[in-house]
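This is the structure, below, for whatever I ask next.
Incomplete set of chains, arranged as in the complex.
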Amino acid sequence: MPFVTIRITKEHVTSKQKAQLIEGVTALLQKVMNKNRATTFVIIEEVETDNWGIAGKQVSEIRNQEK
Amino acid sequence: MPFVTIRITKEHVTSKQKAQLIEGVTALLQKVMNKNRATTFVIIEEVETDNWGIAGKQVSEIRNQEK
Amino acid sequence: MPFVTIRITKEHVTSKQKAQLIEGVTALLQKVMNKNRATTFVIIEEVETDNWGIAGKQVSEIRNQEK
């Protein structure tokens, strides 16, 4: 009964990509740990770039500088 | 000073239901653990069905199949 | 398929109390939200009093002052 949380920045993540992450993590836990797929939960949390900081800066600011 | 996080799918949860969850969890911690109500925090996180996976599938997909 | 995390200080929590918290939260989600008991997960995280701060102080320090 694993519980996985994936936090990524909210930048045009498609539903198909989310489905691939969910299936991929579930398969990985089954393969490595022999965990039951039926009770494997995966949650994807999309975080606004204004709300995520790295190296002391907002990702939104970093993205602006990259332009 | 307990801190409780309740993650549920975002599917028409009413404000009254949220109030009942918050009061219910707070009362439970007081009853079982003798915790102080004043410093008991409860956070409800509603997760989009596209972002929650179980058994390798998105809940949004499971809901579609149930229709 | 709710997922609940209960964080409390690590101060002589008994296995019976943990069982009561788990059953209590599961019953609450069934009653208020009609959630399926079979896929309700509850995790209890016990945090050392040295690692929990409130009002800018470690709980371990607060406990010492209470003596």
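First chain written, first letter: the chains are A, B and C, and each begins at residue 1.
The rule is simple: contacts are C-beta pairs under 8 Å (C-beta built on N, C-alpha and C of every residue); 3 or more make two chains touch, one makes a residue touch a chain.
What you are looking at is a predicted structure, and each value in this text was computed from that prediction instead of being measured.
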In total, how many copies belong to the whole complex of which 3 are placed? 6
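Definition applied: only the chains that are shown with their structure count from here on.
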Centre to centre, by mean C-alpha position, how many angstrom separate subunit A and subunit B? 20
List the centre-to-centre spacing of subunit B and subunit C in whole Å, with centres computed as mean CA coordinates. 14
Take the average of all CA coordinates in subunit A, do the same for subunit C, and state the distance between these two points in whole angstrom. 26
Considering subunit A alone, which of its residues make contact with at least two other chains? 39, 41, 43
For a test of understanding, state which residues of subunit A touch subunit B in their complex under the given definition. 15, 18-19, 21-23, 25-27, 37-46
Can you tell me which positions in subunit C touch subunit B when the two form their complex? 1-9, 13, 17, 20-21, 24-25, 28-29, 31-33, 35, 39, 52, 54, 59
Which residues, counting only subunit C, touch subunit A once they are in their complex? 1, 3, 39, 41, 43
